[in-house]
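Heads up, one of the protein chains got dropped from this complex, but the rest are sitting where they should.
So, subunit A:
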Amino acid sequence: MRVVIAEDNALLREGMVLLLTSVGHEVAAVAATGPEVLPALLEHRPDVAVLDVRMPPGFRDEGLRAALAARKQLPELPVLVLSQYVEETYAAELLGAGASGVGYLLKDRVGRVDEFLDALERVAAGGTALDPEVVTELLTRRGNDPLDSLTPREREALHLMAEGRDNATIGATMSISDRAVSKHIGNVFLKLGLPPSDSGHRRVLAVLAYLNKG
């Protein structure tokens, strides 16, 4: 895959380049400041962009804004946004234009190389990768909520689904069969009053829309 990286910290930037090239991806360009990001993306049209949220010159949320701007100009461009901390609001903004090809993860997750690469590939293929911490925040709701009627196992399945995992991964993580996964997910959709969806992005979208609604 061809990747464009936007990261201002030289150590992390080099680490990321090393990681990606060592597994056979090509780093088309690196951007070290916010204003460089969009031109680099437009010029190189990568398979996926990996963006840091906080970048110079303002050290605020330049990376996130660049990601949103890029999604507007190149709706098909998959972006994976990394940050030292996650905010539900940022997730909502990123997912606002659709959950397809969007990732939002804590930088810490890069350390789990296999999982990180898996998330990157998922996003590049048009899937979703949402950090477990964001999902936990989304699932923390007041009482009197249909979410409370879920069993712990169904809740776990919903959590993994919202992260953007497919059935096989959910089954492997929960150590249950594919049939059991389908059953749990069917129950979740029933209890939350969502129309049944096949696997894939539409399912993630439905779940995230439900959770975002609050």
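Everything below uses one rule, namely that a contact is a pair of C-beta atoms (placed from the backbone, for glycine too) under 8 Å apart; a residue touches a chain by one contact, two chains touch by 3 or more; residues count from 1.
Throughout what follows, contacts and distances are computed from a predicted model.
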**Complete:** Out of "histidine kinase", "Amino acid/amide ABC transporter membrane protein 1, HAAT family", "Thiamine transport system permease protein ThiP" or "Doubled CXXCH motif (Paired_CXXCH_1)", the chain not pictured bears the UniProt name "histidine kinase"
**Request:** Identify the residue among A:45, A:72, A:112 or A:202 that touches the chain left out of the display.
**Result:** A:112
**Message:** Going by the contact rule already stated, which one of A:2, A:54, A:155 or A:183 would touch the omitted chain in the full complex?
**Reply:** A:54
**Item:** Omitted-chain contact residue, chosen from A:19, A:32, A:74 or A:92
**Value:** A:92
**Prompt:** Of the residues in subunit A, which ones touch the absent chain?
**Reply:** 53-54, 59-61, 84-85, 87-89, 92, 108, 111-112, 137, 140-142, 214
